[in-house]
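Excluded from the complex is one protein chain; the other protein chains are retained at their positions.
By written order: A and B. Residues from 1 in each chain.
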Amino acid sequence: MLGIPLKYNLRHLVVRWVATVMTALGIALPTGVFCAVLALNKGLETALKQTGRPDTVVFLRKNALSETNSSVSREDATKIEALSDVAREGDRSVASREVIVLLNLPRIGGGGNSNVAIRGTTARGRALRPEVQLVEGQWPGDGLSEVVVARGIANRFENCQLGSRLPLGKRDWRVVGIFDAGATAYGSEIWGDAETLAGAFLRDAWSAVWVKAKPSEVKSAEQWIAAGKLKPSMTGPDEPAEELLQVKEDDDMKSLNLVEESLVSESALELLKAPKKITEIATLEAMTEVDYFRKQTELGSPIAGIGSFIALVMAVGAAFAVMNTMYAAIASRSREIAVLRAIGYPRRAVMASFLVESVILALVGGLLGALASLAVNGISTGTTNFATFSELTFAFRVTPEVLGKGCMFGGFLGVLGGLLPAYRASRTPILQAMRAI
Amino acid sequence: MSDALVQIRSLEKTYTRGSGRDAQAVHVLQGLSLQVHKGDFVALMGPSGSGKTTLLNLIAGIDRPTAGELMVDGLDITRLSESELARWRASSVGFIFQLYNLIPVLTAAENVELPLLLTKLGKRERREHVQTALSVVGLADRMGHYPRQLSGGQEQRVAIARAIVTDPLLLLADEPTGDLDKASGEEILELLSRLNREFGKTILMVTHDPHAAERAKRLVRLEKGVLVSDDVKAPASR
Partner (left out) sequence: MSYLGFVLANLLRNRRRSILTLLSLALSVFLISTLEGLLQHVQNSPRMTGSERRVIVRRRTSLQDRLPEHYVDKVRAIPSVEAATPMLWFGGLYKNTKPENFFGQLSCDPDLFRQIVPEAEVVDPKTGEPRPELYEEFRKDRSGAIAARDLFVKFGWKLGDKITLIGTIYPVNMELTLRAAYHAKQGTDNQTLYYHHKYIDELLGRPGLIGVVSARAKNVDDIPAIIEQVDAKFANSEFETLTETERAFQAGFVQMLGNIEFFLRAIATAVAFAMLMVAANTTAMAARERAHEIAVMKAIGFTPARTLALLLMEATLLCTIGAAVGAFLAWATQGVLEAASQASVMSFFLSGYSLAPWIPVAGIAIGVLVGVASSLGPCWRVAQLPIVVGLRRTA
């Protein structure tokens, strides 16, 4: 098909530059909001999805969904550590009995309070998470009322700076160190000694037991299914209530709590089946560290929900603006269009030409908006993770994918706003338009 | 010559065409002098580019001269501010355009009423004035029609009604028949003659049509920004 040269559209966009700029900015703003929402989601996802190793397994109380709600008796903890698939260092298993308490802390500079998770852990627990690096001070001493604070928390919450005293339970705890945990979920925590914290908070049971599985081959759950090591029915995350309730004797391992695409080692897979071996009725459940955090993204952030709604409404408004601009462009060029048609360009060519013009206009706006959203890139903030009911620190992440999606969003607005005007242009009556001045 | 309604002496108008290095001064009027008396009907003729429309615009106060004197009814309009000039136009000048220039979203009556909105007249008085003006141009029965529902000749008659509704000192017409067929043009010229004859309106009309010029009492010719001839004729018959 013979097309109208692109140059024709570009020149016109430049000639009526005021309208072009206004409309592009009108598109840039919703695109910017859209990208910021994507960047927020990306940041939250990164914090949760980049956390964990395929050979680290956490044991929780069945249906507890998070460490905050879970409790594992000291007796069961001992049995877990004795499992044959747990890695050993010398004669001791690589396992950490941990306790989580939530503390309501005020944010720096107002903005109210939020719950921050305090993890009572052990030296072995620190070794299980090598991404957690001490950057200032020292680790808490055994039996001492000392804590180390993640940098993201120290920056944003009162009483959490090196040397501060944190009122926890009946006494004050000294902040003796600051740690960095990369972009992982551990970067939103405060760490102390497990036994000391459990004592201070009168906990007679652990929240969870973390173990490292024996070295073995790592594959995704999907690949394990393909390899015949796992039944598809043993993966699904959304079990109906009946299956959560009943433990069938013949097929009691129906729910292994695996996300199909995430990685898991062979011995970790064995550990996931272990809760049945520990207690007669399975009161425990096991998850890989990867899946434990990954599942927390499922609840979604209310902020992202509101943001998407806003971007949608703004988008409709922007599409109207594109329509306005394109209708005006077409009205002022009806004679030109008639001439093009008289020369022999088919209707389709006219329609395509105006649609392209509208999309170019919108893409410029989309690109501007996407680039503008780079301003929020890396900004670190926090929200409550409703799975654990505690603060999750994250940074907005404007990735190339986010930018690409933003441009597409803008381009789509161009199509939406340009379709009707372009159709109208293609229907311009030749003779009438030639006569009009 | 104190009874001259329009008194022009050594009027100059220079435009700048292009910009920057390519800027070029165009001398449209070069020291033109002219007097128009009350009750005159003057036809301004000349080839295109001779400066006749520029002269008309200057007299109408919608453009400003570069140099020279321009008095209308004893008032030096070159000294008026932008808004004083607008108020003066509203009360003293009726302008008739070649392309009628009616407001398309307003009816004939509303178009005629438009300049009256600038006066202190009440609603009822305005309506009376509009009715009178439209009766004079013979369109009393078309008051509620929109411009697109009227013929070219009718549109121009509405435009004339709009020009006379404030009872101005001067009627200025720029090619009033330029876009009309012969019969309609004839009607418009007859209407202008009648306004001059019966109502004593002073009229300046730019035209390139010798036939139209014949209806005037006085024929002024311009060429290259200067006056080349000025003939007072016997009043046209009819």
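In this text, a residue touches a chain if its C-beta (ideal position, glycine included) is under 8 Å from a C-beta of that chain, and two chains touch if they have at least 3 such contacts.
No experiment lies behind these values; they were computed from the predicted model shown.
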Residue touching the undisplayed chain, where the options are A:Leu29, A:Leu134 or A:Leu162: A:Leu29
Contact partner of the left-out chain, one of B:Glu110, B:Glu186, B:Asp209 or B:Glu223: B:Glu110
Touch criterion as defined above, residue of A:Leu13, A:Leu38 or A:Met323 at the omitted chain: A:Met323
Residue numbers in chain B that touch the chain omitted from display: 57, 60, 62-63, 82-83, 86-91, 93, 95, 97, 101, 103-106, 109-110, 113-115, 117-118, 162, 166
Residue ranges of chain A at the interface with the undisplayed chain: 18-19, 22-23, 25-26, 29-30, 32-33, 61-65, 68-69, 71, 101-104, 107, 111-115, 168-169, 201, 237-241, 244-245, 283, 298-300, 302-303, 305-307, 310, 313-314, 316-318, 320-321, 323-325, 327-328, 331-332, 381-384, 386, 389, 391, 437
